[in-house]
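Could you have a look at this structure, given as structure tokens, before my questions?
Right after this comes subunit A.
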Amino acid sequence: MKKEYIVDTPRMPVSWREETKAHKFCPGCGHGLILKALGQAIDELGIQDRIVFVCDIGCCLLAWDLFNTDGVQTHHGRAVPVATGVKRANPDSICIAYMGDGGGYAIGAQHLVNATARNERITVLLANNTNYAMTGGQMAPTTLIGQKTETCPYGRSIEQHGEPTRGPEMVAAIAGHGAYVARGTVSQMNQLKKQIKTALQTQLDGSGFSFVEALATCPTNWRTNAHETWQFLNNNMGAYFQTGEFKKPEEQEV
Partner candidate 1 sequence: MHKRIAEAFVGEYASGKSENAIYRALSLKKAGGKVTLVDFDIVEPCYTLRPLKQELTELGLNVLAWSTSETFGLGEAGQTILPQARWALRREGHIIVDVGYGADGARALNLLEGSAVDPDLRVVLVLNARRPMTDSAMRIEEYIESMGRVDGIIANTHLADETTPQTVEDGYHIIKEVAKRRNIPIDAISVSQQFNEKYPKFGLDDKELRVLGAFMPRSFW
Partner candidate 2 sequence: MKDLKEKNETKDKYAVRPIVGEKRAFATGNEVVAWAALAADADIMYGYPITPQNEIMHYWTRMSEKYGRGFLQTEDETSAGFTTLGGVLAGRRSFTATSGPGNMLMQESMCMAEMMRLPTVMIVQQRGGPSTATVIYSQQEVNLTCFGGNGEGFRIVYSTCSHQELFDYTINAFNVAWTHRFPVFVLGDGYQAKMREPVTMYDPRDKGITMVPTEPYVLKEGCAGVDREPQQMRNTYNTEEELNEVVEGLNAAYQAVIPQVVKHEEYACEDADYVIVAHGVVTRAAQAAVEYFREKGLKVGHFRPVTLRPFPGEAFRPIADRAKKILVAESALGQMRRIMTDTIYGCSTPMVNFFKPGEGISTEEIIVKVEEMMAEDK
């Protein structure tokens, strides 16, 4: 006799690849939520057949087979140029470069800056969890003042390490006409999905570069329980990193 189980199927975006679930992130990790928002945005725009999902090195590479879309996993910091190369050679593709704060603001910073300056018609989605999570929790460009990591064991200091990088502010400052720049958070999923959708729409319209930073949780490296995790995300990170839209395609240059 076959035994019947009642299965409660989680509602996954259609563009997610079922065979590769459950995903490989730690419990409580923000990546799953960001990628859920991305999946929903892809679903709503109906562009699964045009996506090239390019992922960086770091925890983000665990997403290399997460979607039911084509994708390429690259080297650390090099997701932006690979996405740029694909897009330039095939303008009909919708290229998403997915990376962490180290990949975008440190090792791949000049790619990010110059892709922005050239107004490349790609979408960069960046998870900011204030540390290098995959390599064991080292200081990132986004590590908060006073925050302890393996490479700033006494806490990040302004004197030693400067202030944490505010990515979208930097990108918005150099982004050209028609670009879209925003920061969301995994604690505001509707807003985050909307931002990602606008970013992809920007690419679909071909109006300019699009960039969304998502504040993300990393309980493993923060060594926080559920309550503390949420507090750190909303209070500590939220106080320094303002969410919202920094540049929109319809805004005319003064």
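Candidates were picked such that all candidates are chains of the complex that A comes from, given by their letters.
Odds and ends about this structure:
The rule is simple: a contact is a pair of C-beta atoms (placed from the backbone, for glycine too) under 8 Å apart; a residue touches a chain by one contact, two chains touch by 3 or more; residues count from 1.
Everything numeric in this text was worked out from a predicted model, so none of it was measured.
Contact annotation for this complex: of the listed candidates 1 or 2, subunit A touches only 2. Against candidate 2, in their complex, subunit A makes its touches with residues 15, 17, 48-52, 57, 61, 64-65, 67-75, 78, 80-93, 110-111, 113-114, 119, 121, 206.
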